[in-house]
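Every protein chain of the complex appears in place save one, which is left out.
Labels A, B and C are assigned to the chains in the order they are written; within every chain, residues are numbered from 1.
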Amino acid sequence: MPASVIRAAVCGATGYIGAQCVEILDRHPAIELTRLLGRSSAGKPFAAAVPGSRISLQVEGGMDVGDAEVVFAALPHTVAAAHAREWLDAGRVVVDMSADFRLTDPAAYARWYGLEHPAPDLCKQAVYSLVEFHREAIAASDLLAIPGCYPTASLLSSLPALREGLVEPDVVIDAKSGASGGGRSPSLGFHFSEVNESVRAYGVDGHRHKAEMIQELNAAAGRAVRLTFVPHLIPMTRGILATTYLHPVAGRRVADVAELMRGLCAANPFLRYDEVSPATKSVTGSNTAAVNVTDQDGVAVVTVAEDNLVKGGAGQAVQAVNIRFGLGETTGLPVSSQWP
Amino acid sequence: MPASVIRAAVCGATGYIGAQCVEILDRHPAIELTRLLGRSSAGKPFAAAVPGSRISLQVEGGMDVGDAEVVFAALPHTVAAAHAREWLDAGRVVVDMSADFRLTDPAAYARWYGLEHPAPDLCKQAVYSLVEFHREAIAASDLLAIPGCYPTASLLSSLPALREGLVEPDVVIDAKSGASGGGRSPSLGFHFSEVNESVRAYGVDGHRHKAEMIQELNAAAGRAVRLTFVPHLIPMTRGILATTYLHPVAGRRVADVAELMRGLCAANPFLRYDEVSPATKSVTGSNTAAVNVTDQDGVAVVTVAEDNLVKGGAGQAVQAVNIRFGLGETTGLPVSSQWP
Amino acid sequence: MPASVIRAAVCGATGYIGAQCVEILDRHPAIELTRLLGRSSAGKPFAAAVPGSRISLQVEGGMDVGDAEVVFAALPHTVAAAHAREWLDAGRVVVDMSADFRLTDPAAYARWYGLEHPAPDLCKQAVYSLVEFHREAIAASDLLAIPGCYPTASLLSSLPALREGLVEPDVVIDAKSGASGGGRSPSLGFHFSEVNESVRAYGVDGHRHKAEMIQELNAAAGRAVRLTFVPHLIPMTRGILATTYLHPVAGRRVADVAELMRGLCAANPFLRYDEVSPATKSVTGSNTAAVNVTDQDGVAVVTVAEDNLVKGGAGQAVQAVNIRFGLGETTGLPVSSQWP
Partner (left out) sequence: MPASVIRAAVCGATGYIGAQCVEILDRHPAIELTRLLGRSSAGKPFAAAVPGSRISLQVEGGMDVGDAEVVFAALPHTVAAAHAREWLDAGRVVVDMSADFRLTDPAAYARWYGLEHPAPDLCKQAVYSLVEFHREAIAASDLLAIPGCYPTASLLSSLPALREGLVEPDVVIDAKSGASGGGRSPSLGFHFSEVNESVRAYGVDGHRHKAEMIQELNAAAGRAVRLTFVPHLIPMTRGILATTYLHPVAGRRVADVAELMRGLCAANPFLRYDEVSPATKSVTGSNTAAVNVTDQDGVAVVTVAEDNLVKGGAGQAVQAVNIRFGLGETTGLPVSSQWP
């Protein structure tokens, strides 16, 4: 335990991303949970809303984060944005796990989310915290926008090869997600008997998460990338698999993509290169993203598996905070998965 | 009930495709099950191997199909091929649900399956029985090669647009299958605790089913089609979803693909056009393939859902036999799915 | 097809029990679906609410059943009861799949359901339609109360031995149900990520279904039966398994219970005696209840498996209607299950 710990609040603490964040922070040696906020469970012990939890804090209503130095916000979009200025002005670090600060252009936000951004002036200030690509900016920012679960897996699979100019800027990403990615609010689309024993695509004409992916891919590639992204709902709770199809440019081969990705994995503590395409179960409960590149008749098929609530959410948020506060990047983060 | 019924044998009757075939034939008004053959359950009642079945026939060992006029073979590859000549010489119609007669070129078979074809002279005689595209040839043949479960969904999604020249001959098909597609023989890859709560790609460097797809796509397009096909294992029992990515050629638009597919569905009793991308659950237990075309920024995303054991196997076999024997195409085939 | 078909309306047509009823009736040779009623889907085609359905009827709002001769009501409790008098007065047969008419004593209803019965005078008139035990009364009644899914499996497992005095009147029934038994209205308790990879008991201090079970068991045994009934939620969509523990009275043995149950199964078209304890999958999609009796050191362990939406709901309703209208009991009802 370091001499001084960092005080943290979690807003939206009893949703799936929020609860995952709470569980990670509870075991973090340098961060102390000082406040849990949540609307639906306000006034109840955290463990009443998250069965099996050993955390003894109460969930409180409202948006008062107390004396927290860092605020983890796992809220529906627009909510964190409406409070971010106030939190920042009070000297706190704001870690937003919603989509509110992922797009640097408020107009793009308005287009994709169908409403005006509540804090347009902050959009440029936020750092898109896909940690493996933006460590320096993260270390220097007080407003961290944590990527969505789909963008994390998707960008890890495609951005490096595009940035290096190894592949054509026309990318297909076919993503498969467990149902926890849809959150904890009951709806017919996530009702057990509708999801179980079935797989379906959704958002086929353009999922909202596509916006931030295009923003990042264009910036990395230095030109317009055509992205076709189709998410699918899988009858499982946790896990995302992105299957990405990349065509090497003339003079490049799939082996170049594979070598690039092996190097990337070797250089990053939470990326793991697997010799066979990874099963999502191999990363369940861990902050690791597993990567494989396979050559199918000249096309690079890049698969990336992650736990959508950890590396695709709360784990990545803590990873970014570790960097922001100068802690070791891996501090307090789960590296082991649970098999089976 | 017609004046005379057709006598049928099912070989490999207690595997998943075989058992599905038996159940469909048992309810078929113009076909009578006269013999069930199976190695592992030889000597036992069919219902001892397939719990809940009301069929009273015994499973017999060996390969004697008795006086059957039509032989449905749901056997490991090479087995049916070794017996096909004998069955054909005895005047029977042979319906092979393995891969043995799907490739017209025995050399291609040797390359993809790693062994010499047991009956190379029969390969050209067999009809690739993707019913919607080959009715006339089916009606005239005694050797019907039923497409695999993946090829059925994949070809339905891509062949029409390629045949009409609407899309570029560079196709990505990302397919998702339930575990019953892997058959009934226990192995670690299909052990419950390994499959459950996980999704993974497999055969990423080139699945065997790719061979027959390329054969059919090339023939339909009249030129070489580049196909990238990646199958995935989904934690569910039944169902395949093919998500197919097609780039319209210059001068064509996604709407042209959609119109083509709507027309195809209207003209075929077992194709259904859905206004939203179909869930596999919407076809469970039925011989229907559900189709949707969606425009994502100029790319045609074609999704096709089928029950892998019915339209992707035994149902399509019976559909082909209906045509071969001049019965109504839909005779005895399930059109309703079970929801939920 | 009989000379004249019976016109039927289904109320609550797009819930799980309602939709199952619609699908069965659609294939029934002597019943014609003339009207589908439903609140949430009013004005939409049935297939818009029940994906994959081939039924072309629209769902209508309100409670006007048109010229239907038989009304199948799959509604929340109290709704059917409020309309039953009006339907009966108009000469219709009313088949209620809710709990409203299962208790003959309106006071018991008030106690268990927490509100006054909307039509107390009808309670005595209704017939508890567990078909295997009440065929004569069903044939003579215009108000059929279809048992709940749990009571059907539970009573089949315990009532015969109690009626014959073979076992002590102190019974434990441990029941396991798939999530479709909880209906189609989204709630946290049936949210995919909460149900999946978990099993839990609920209603442990006394589930509402216990009331009708005690009523029937007491009547059959001719004395007060002590019933301990605990239902469990299983991460599957369909199926109920009741595991019932019966202690033979002095002078009787488990073999007597087994013999009784074998005889019962032999005498009833929808009961099947299995030599090994049945898996629920062996009855999925069928109206069959599978039964086994095993001796464990002198205790009779009776297991009964059923599809909760078919034999535990809509299938049993149609079975009762077949009897009521003098049709063959098995007419139009599925006997085959789907494996796997």
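Keep in mind that, in the parts below, contacts are C-beta pairs under 8 Å (C-beta built on N, C-alpha and C of every residue); 3 or more make two chains touch, one makes a residue touch a chain.
Keep in mind that this is a model prediction, so the values were computed, not measured.
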Missing-chain contact, candidates C:Ala279, C:Ala314 or C:Leu327, resolves to C:Ala279
Contact with the hidden chain (one of B:Gln58, B:Thr104 or B:Asn196):
B:Asn196
Which of C:Gln58, C:Asn218, C:Thr294 or C:Thr331 contacts the chain that the document leaves out
C:Thr294
Tell me which of C:Asp67, C:Glu86, C:Glu197 or C:Glu259 is the one touching the absent chain.
C:Glu197
In the full complex, which residues of chain B touch the absent chain?
16, 178-180, 184, 186-188, 190-193, 195-197, 235-237
If you put the missing chain back, which residues of chain C would it touch?
172, 174, 176, 178, 193-194, 196-202, 204-206, 226, 228-230, 232, 234-239, 241, 243, 245, 277-282, 284, 292, 294-297, 299, 301, 303, 305, 340
Chain A positions in touch with the non-displayed chain are 16, 19, 23, 26-27, 50-54, 180, 184, 196-197, 237-238, 274, 278-279, 281-286, 288, 290, 335-340
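Here, only the chains that are shown with their structure count from here on.
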Quick one: report the Å distance separating chain A from chain B, using the average Cα coordinate of each chain.
39
Averaging only over C-alpha atoms, locate the centres of chain A and chain C and give their separation in whole Å.
45
For chain C, residues contacting two or more additional chains:
16, 180, 184, 196-197, 237
